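The complex appears here minus one protein chain, its other protein chains still in place.
The letters A, B and C name the chains in turn, as written, and every chain counts its residues from 1.
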Amino acid sequence: MSDKKPLNIGLVGYGFMGRTHSNGYKRVNDFFGDLEYRPVLKAVCGRTQDKAQAFADQWGYESVETDWKKLVARADIDAIDICTPNDQHAEVAIAAAKAGKMVLCEKPLARTAAESEPMVAAVEEAKVPNTVWYNYRRVPAVTLAKQIVDSGKLGKIFHYRANFLQDWTISADLPQGGAGLWRLDAAAAGSGVTGDLLAHCIDTAIWLNGSIKDVSAMTETFIKERVHTATGEKQAVTIDDACLFHCHFANGSLGLFESTRYARGHKALYTFEINGEHASIRWDLHDLNRLEYFDHSDDSIVRGWRTVHITDGDQPYMGHWWVPGLCIGYEHTFVHQVADFLKSLSTGEPCRPTFRDALETARVCDAVLASAAERAWKNV
Amino acid sequence: MSDKKPLNIGLVGYGFMGRTHSNGYKRVNDFFGDLEYRPVLKAVCGRTQDKAQAFADQWGYESVETDWKKLVARADIDAIDICTPNDQHAEVAIAAAKAGKMVLCEKPLARTAAESEPMVAAVEEAKVPNTVWYNYRRVPAVTLAKQIVDSGKLGKIFHYRANFLQDWTISADLPQGGAGLWRLDAAAAGSGVTGDLLAHCIDTAIWLNGSIKDVSAMTETFIKERVHTATGEKQAVTIDDACLFHCHFANGSLGLFESTRYARGHKALYTFEINGEHASIRWDLHDLNRLEYFDHSDDSIVRGWRTVHITDGDQPYMGHWWVPGLCIGYEHTFVHQVADFLKSLSTGEPCRPTFRDALETARVCDAVLASAAERAWKNV
Amino acid sequence: MSDKKPLNIGLVGYGFMGRTHSNGYKRVNDFFGDLEYRPVLKAVCGRTQDKAQAFADQWGYESVETDWKKLVARADIDAIDICTPNDQHAEVAIAAAKAGKMVLCEKPLARTAAESEPMVAAVEEAKVPNTVWYNYRRVPAVTLAKQIVDSGKLGKIFHYRANFLQDWTISADLPQGGAGLWRLDAAAAGSGVTGDLLAHCIDTAIWLNGSIKDVSAMTETFIKERVHTATGEKQAVTIDDACLFHCHFANGSLGLFESTRYARGHKALYTFEINGEHASIRWDLHDLNRLEYFDHSDDSIVRGWRTVHITDGDQPYMGHWWVPGLCIGYEHTFVHQVADFLKSLSTGEPCRPTFRDALETARVCDAVLASAAERAWKNV
Partner (left out) sequence: MSDKKPLNIGLVGYGFMGRTHSNGYKRVNDFFGDLEYRPVLKAVCGRTQDKAQAFADQWGYESVETDWKKLVARADIDAIDICTPNDQHAEVAIAAAKAGKMVLCEKPLARTAAESEPMVAAVEEAKVPNTVWYNYRRVPAVTLAKQIVDSGKLGKIFHYRANFLQDWTISADLPQGGAGLWRLDAAAAGSGVTGDLLAHCIDTAIWLNGSIKDVSAMTETFIKERVHTATGEKQAVTIDDACLFHCHFANGSLGLFESTRYARGHKALYTFEINGEHASIRWDLHDLNRLEYFDHSDDSIVRGWRTVHITDGDQPYMGHWWVPGLCIGYEHTFVHQVADFLKSLSTGEPCRPTFRDALETARVCDAVLASAAERAWKNV
C-alpha cells in the first residue's frame, strides 16, 4: 500500500450514502490490488459537529469540518464527494470544481436539468475528474448486460422496460422532511420517485439503449398531506409518489418505465428487460447476482431463459472477489465505482457517468415531469 | 347423461378457437356432474365444405353447414357460437339474436366499439343468453384473485399493471392475412395486439379493478410491409405490432399496460399484478396454476411473496379436477366457461362477461388506439 | 371417426384412476387425428352396482358389470384396463391375458415382484398388448428429457436424483383403509410411498438412466397407529410413510431417491435431476410444462440453467395441442399414453412401459424395502 499514490477524500454528508461511499474507499485496495492510487479518508463534513465526529470515529476519517466551504478550501483535499440532499449538490460541486478539486456527486446530479447545467460547465471548465454515483451500472450483471448489448448479440432492439418499485411510504403516518425523509420533500429532493428511483432506471437505459427522444408520463401523489418534521404541521406533499412513462428511444425501440413507493411487497425492486431481434436480457436488483438471458439461436427444443449466476472470474469485476457461486451484494457497486474512478485517474479516461452523462438523465426526468404536469408528450 | 337437457350448439368457424370451444362442450359433463344441461354438437359451419366436414368428423359434430345464415335459421340449434375472424362477429351475432338463439362470441366482441354496440342491443332486445369468451377470467388462479379482491383483503388499490408479450411475428418473412394470419390484417382483425392481446388484459383489469377512466397510449408497427396471402404482394401492415398505455382507474389507482409480438423470449406471457394497501397479487399465464400473493399482515420477519399452487379442492373450479399438486392447463378455462354458461341457463343469471361487459373493453381499446393516433390523453 | 377401428374398453375400478383413464380414451381422437383406432367405452366394472352405474352415466360407458370375471369373459371387450387397488391387479390381469384381452394396468404392476412375475408371464404367453400406466414418462418435458439423454448431449452421467414429496397424511386423525385411503393399508397397497410414489421415480429413472444395480435404503412410519375404516379400531400402520435410498446405476452414476407424505408444503412434488459431464436436466411436476436445462458448451459468460417452456409444436406431443406458451396439465399424460397404445396396435411395437418393464421397477422396490428392513445394501 505504501507505494500507492494517496487520494485525499473530503466527504460532504454522512448519511446513508456517506456510508456506502466510505465503504467503497476503504475496501477498494483490498480487492483491486493493481490500482495506482489509494483513497485516504481525510475529512468528513457535516453541520452537526457531534454527529460528524461520531461518523469520523466509526469510519476512520482523519478530521471533521462543519462548513463545506472550509473543506473545499483545504489544500490537503484532492476530491470532494457530495452525499448531501439534492438541493445542496450544485453549490458544493461548483465551488469544488472552481477550487480545482475532483468531484464525485451522489445521484441525481441536482434537482433539475437547469440546476445541473452549471455543474457540468464548472467541472468541464475546470477540467477536473468527475463522476456521478449511478452505482447500478456497476452491478456485475448489469455491466455484463452492457457488454452483451455492445457485442451486437441482441440485434435490433424493440423494447426496453424498467421499473423501480418500493412500498415504504404507504403509511399516512410517515412524516416528510428531516433525516432520511428529505426524499419526501420536493424542496430538498427536487422530485419524488422520478429523481430518486426513475433516475437510476433512466441512467441505465441510456447507457444500454441510447438516448430517449420523447416521453409521455403520468404522476400521482397518493397521500396529499403529511406532517413536516421541520414544522410539526400537516403540509401538502409536493413530491410524486408514483411516476409512469412510455417513450421512444433514438434507436426506434419503445420504452416503458414505472416507479412507485406504493407497490406493496416490493422493497427495492429495480428490474429492466431488453428485447432484441435475436436475444433478450432481464435483471432484477433483488437478485442482483443473476442475469437472465434468452438467446433465440439456441436449439429450439431446449431454448429458454437462462438464469446466469454472475459470480465467475470471467464475468465483470468478479475476478476480484471470491469463487464461482459466492454472491456479492449492493455495496460492491460502490467499490467498483471507486476502483474505476481511480483507474480513470491513471488512464485519463472519464469515469462514466460523468456530470455530462448525468445531465442527459436530468433532462429526461424534467421532460417526464413536464409531460405529467401538462398531460402531453414532451421532447427531451 | 340421459336425463340432462340437451343444448344444441351451432359453431361458426373451426379454427383454433373452434377447437378450444368444442373441447369445452365435450368435456364439461365429465367433470361438472351436477349440471342440468348437456351441450350437443349439432352443427359446425364453415365456407369450405371439405374442411368443415373433416372438423365435424374429428370432433363429432352431427352436421355441417357452409352458409351461416342457414345455420342460424335451423330450428334444431339453440345456441350460436362464433369463432370466425373478428370482422364477421357482428353480422352473425345480430342475426342469431334476432333468430332467438343464445350467442357465445369469441373475443374481442367486434373490431370496434361502434361495431359492438348493435350486437349488445340485439342480444338485449332479444333477451337471449350471451357471453364473450374472455377465457382467462376462468383460470382458477385468476378467479381466486377476483375472490381475494372482492374480500377487501387488498385494501385501497394503488397500482394495476399487466402485459401480454409474444415474439412470433419478429420475422419479416411472415406474411399477413389468411388462415391463422388474419390477426396481422386490420381489415379482418380490427387492430393488432390491442384487440388480440390487450383486450384480454383490459377485460381482466376491469373485472378485478373496475372501470378505466382515461388513457394515454402509444403504438408501433415495427415491420411496415408484409406480403399479403390474398394478393401475394407486399402491402402496408395496418395493425399495431405493439401497444403501451397508462391510465387512471375510477378507483384512483394507476394502470400500466403493454402488449407486443416483438418481445423475444416470450411465447404468451400474460401477467398482471395488483398492489393494494395491505396485500398484492401477481399472476402469469406461463405458470397458470400459480398465484403469487403478498400479505403485509404476515409476521414481518417471515413476510414474503407466496407462490400458491392453485390445485386444491377448495380453490376455484379445482374440486372438479384432480388432487392437490396436479396441474390443469389452458383449455380448462373454456370448460369452465361452458360450465358457467350452462349454470347461468339454470339460474337465469348472466354469464359474465356478457356482450355489454365486452363493450366496455371495446371502448377502452378504441380510446387506446385513438390516444396513440393523436398522441393525446383520451377519456374512455 | 366412423372409419376408425373401434377398440372396446372394459374398465375395472372407477376411482381416481378410472377418471384419468376414461378421460384419456375420450379425448384421444379429438387431438390425435391420425390414429387408426378409436377407444369405445364398452363397460365399467365395480362391486357396487349403483356407484358403477353412476360412473357409467357420467362418463358414458355403455354398460356395467359388478363381477370382473364376467367382464373378462365378454366377447365384446378388446382390452381390460385395471384401476383397482394393487392387491387385485394380478388376478384380473392374468385372467384377462388368458382370455386373450389386451391389458392396461395401473401402476405399480402389483404389490411385489413375486406377485408381478406371473402377470408378466401371462401377457407374454398370451402375446397380448400390455402396458402399465407410469404416466409421467409422457409429460412432454419428461419425454423431451429422454430425447436429450438419448442424443448423448449429457455425456457420461454422474448423478441422478429424484424425489416425490407430499404432505397429505401428516394428521394423526386420518384413518387407513377404504375408498381413497387404501393406499395407507399395506394389505391393499403392498407398501406405502415406495410403491405409490417412488415407483414413479424409479420407472422414470430406469427409462432415462438405465438399470439400478444395488440399493441402500431407510424407511419410516411416523404415525404408528391409525383407525382402520374397515374395523373402526386403531390398528398398527403397516405402510412406510417415508422412504429414502441411494444406489448405483449400471452406468456408474449415483442415484439418490426420497419419498414421503410428511413434507409440509409439498402437494405432489415429483422432481428429478440428471447431471452429466456436458449438460444437466431438471424437472418438477408442480411446473410440468417446464424443463430446466444446463449446457456447459454455452458461452461461459452467459451460461446458466435454461427454463424451457415445453409448449411448442416441435416439442414432444405438443403439436397436438395448442400454440406456444399455452400450458397443458396432468391429465394429458394419460391421453398421450392412450395415443401411444393405439399407435402400438398399428405398428406392432410394444407400448412402453410394458409389464416386463414394470417388473424391473417392482424388483427395485422390493430391494429398497428389503434393504430398509435389514439395514443393509441389497442387489436388485
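Quick note on the criterion: a contact is a pair of C-beta atoms (placed from the backbone, for glycine too) under 8 Å apart; a residue touches a chain by one contact, two chains touch by 3 or more.
It should be emphasised that the depicted structure is a prediction, and the values quoted were computed from it without experimental measurement.
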item: Chain not shown: contacting residue from B:K5, B:R47, B:K156 or B:R303; value: B:R303
item: Touch with the omitted chain, as defined above, among C:A162, C:A189 or C:L244; value: C:L244
item: Sole contact to the chain not displayed, among A:G60, A:G155, A:G178 or A:G319; value: A:G60
item: Omitted-chain contact residue, chosen from A:V132, A:I274 or A:L288; value: A:L288
item: For chain B, the residues touching the chain missing from this view; value: 144, 147-148, 290-293, 295, 298, 300-309, 312, 314-315
item: Absent-chain interface as seen on chain C, which is shown; value: 158-159, 161, 165, 167, 170, 216, 218, 220, 222, 242, 244-246, 248, 252, 254, 256, 258, 260, 262-265, 275-280, 294, 296, 305, 375-377
item: Chain A residues that touch the omitted chain in the full complex; value: 1-2, 16, 20, 22-23, 26-27, 29-30, 33, 57-60, 166, 168, 266-269, 285-289, 309, 311-312, 321-332
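One rule holds for everything that comes next: only the chains that are shown with their structure count from here on.
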item: Shared interface numbering between chain C and chain A [over half = same, under half = different]; value: same
item: Geometric centre distance via CA averages, chain B-chain A, whole Å; value: 42
item: Averaged-CA centre spacing for the pair chain C and chain B, given as whole angstrom; value: 35
item: In chain B, residues with contacts to at least two other chains; value: 266
